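All protein chains but one are shown at their positions in the complex.
Showing subunit A:
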Amino acid sequence: MSAALDTDTHIASSIRTDAPPAILLDRVNKWYGSMHVLRDVSLQVATGERVVVCGPSGSGKSTMIRCINRLEQHQEGRIVVDGHELADDVRALDAIRREVGMVFQSFNLFPHLTILENCTLAPIWVRRMPKREAEELAMHYLTRVKIPDQALKYPGQLSGGQQQRVAIARALCMKPKIMLFDEPTSALDPEMIKEVLDTMVGLAEDGMTMICVTHEMGFARQVADRVVFMDRGEVVEQGAPEQLFSNPSTERLKTFLSQILRGH
């Protein structure tokens, strides 16, 4: 967890090519009413790979990663997660949700439960872990995200950055194989962004398979094995961060990058 964001060095890759892909999206299509929000999206994420997804607002980034754990349903194409095909089979869905952790832009902590209860609820009830063990595990991850002393407080008593770190710890307590992040820092004040990104860098260093929707280009450069650029529901371009950012091959990505850079 010593990683600092300002280093230019890319952290070591942990992609395991021997293992089957952690996530496979094959020509996925989705409509909201008549609006076509995902168009033939194909994406393959290897175990241990870290993918950053970027693109303009409304391009379907959230929709795509929410399809991976069925918070949204796709209508055409295949999605295979950790060897389970996402279909109407309820057991496959349960298995996938156990293995996939998700962190939301708006934290979504449970306000009526303490931080510790937020972290232990799912391990106890979904993983059937004894309470004591779940609490030890929760304290372990809360220590990792550097807020063990807040365990007995309620979410409303924490700052935004702290809440988001609790949300990460809560997801980790399920010991997921894959973590999805949907703009985890966009709701945060600048001074809190770094503490959350540091936590995520630490996770990446440990070899977690991650898909991360974010506009933090520094984070992408340091952590991502691959950057995926989406626009209007399509994957327009993808590649290593350096190559993509310095040599965008499509007009759309050029425009997007210039807007992002102007914004910073």
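Brief remarks follow.
Please note the rule applied: a contact is a pair of C-beta atoms (placed from the backbone, for glycine too) under 8 Å apart; a residue touches a chain by one contact, two chains touch by 3 or more; residues count from 1.
Throughout what follows, contacts and distances are computed from a predicted model.
As stated in its UniProt record, the chain not included in the shown complex is "General L-amino acid transport system permease protein", which appears among "General L-amino acid transport system permease protein", "RNA polymerase sigma-70 factor, ECF subfamily", "Dihydroorotate dehydrogenase" or "Cytochrome c oxidase subunit I".
Only one residue from A:Arg27, A:His112, A:Lys131 or A:Lys254 touches the chain missing from this view: A:His112.
For the chain missing from the display, the contacting residue among A:Phe104, A:Tyr141 or A:Phe256 is A:Phe104, taking the whole complex into account. Residues of subunit A that touch the chain left out of view are 69-71, 94, 97-98, 100-102, 104, 106, 108-112, 121-122, 125-126, 154-157, 170-171, 174.
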